[in-house]
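Left out: one protein chain. Kept in place: all the others.
Right after this comes chain A.
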Amino acid sequence: MHELAITVIGPDRTGIVADVAEALAGVGANLTDSTMTRLRGHFTMTLICTGPTVDEATDALSTLGDVVTSVRSVAPESDKSDDGDPYVVSVHGADRLGIVSAVTRVVAAAGGNITDLSTRLTGTLYVIIAEVDLPSGSADELAEQLAVAAAELGVEVTLRRAESEIL
């Protein structure tokens, strides 16, 4: 089945999620994976859905006046990654240009695949939390490389195993 990738961004207000979801439900869209959050007062949604055509979804969302939307067709992808060990990277320090770029480049160079990442700027404090799948046995070396990059940036970084216990 073909999938649609939809983004919706607008000023946060009560009911915005319900309005978007209702508009999409009205054209038979079945929301699968989605993430919705507030970024500096903008409400942002990124979601994958199945059901309607691009035009149907676009028309449905056009009734929402105060948001910016994009709708495009995407090929289904598998989101299973069976290789790699899950780790969490935390970075915090004084805001400056290029922290995300430098840190994620180090992770990528080590073969780490970032699966989730959030950043927040509050006052002058900048924070990155990233979920990363690392090739087996690469964590110690990456930790050293991150420490070097963090020292250059003047920020603190930690790399720790995202341990999960299966019960």
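Descriptive notes on the structure:
Criterion: a residue touches a chain if its C-beta (ideal position, glycine included) is under 8 Å from a C-beta of that chain, and two chains touch if they have at least 3 such contacts; residues count from 1.
Going forward, contacts and distances are computed from a predicted model.
According to UniProt, the chain absent from the figure is "Peptide deformylase", selected among "Ferrous iron transport protein A", "Peptide deformylase", "Hydantoinase B/oxoprolinase family protein" or "ATP synthase gamma chain".
Only one of A:12, A:56, A:95 or A:131 touches the absent chain when the whole complex is considered: A:131. Those residues of chain A that touch the chain absent from the view are 36-37, 79-82, 84-86, 115-116, 118, 131, 133, 162-167.
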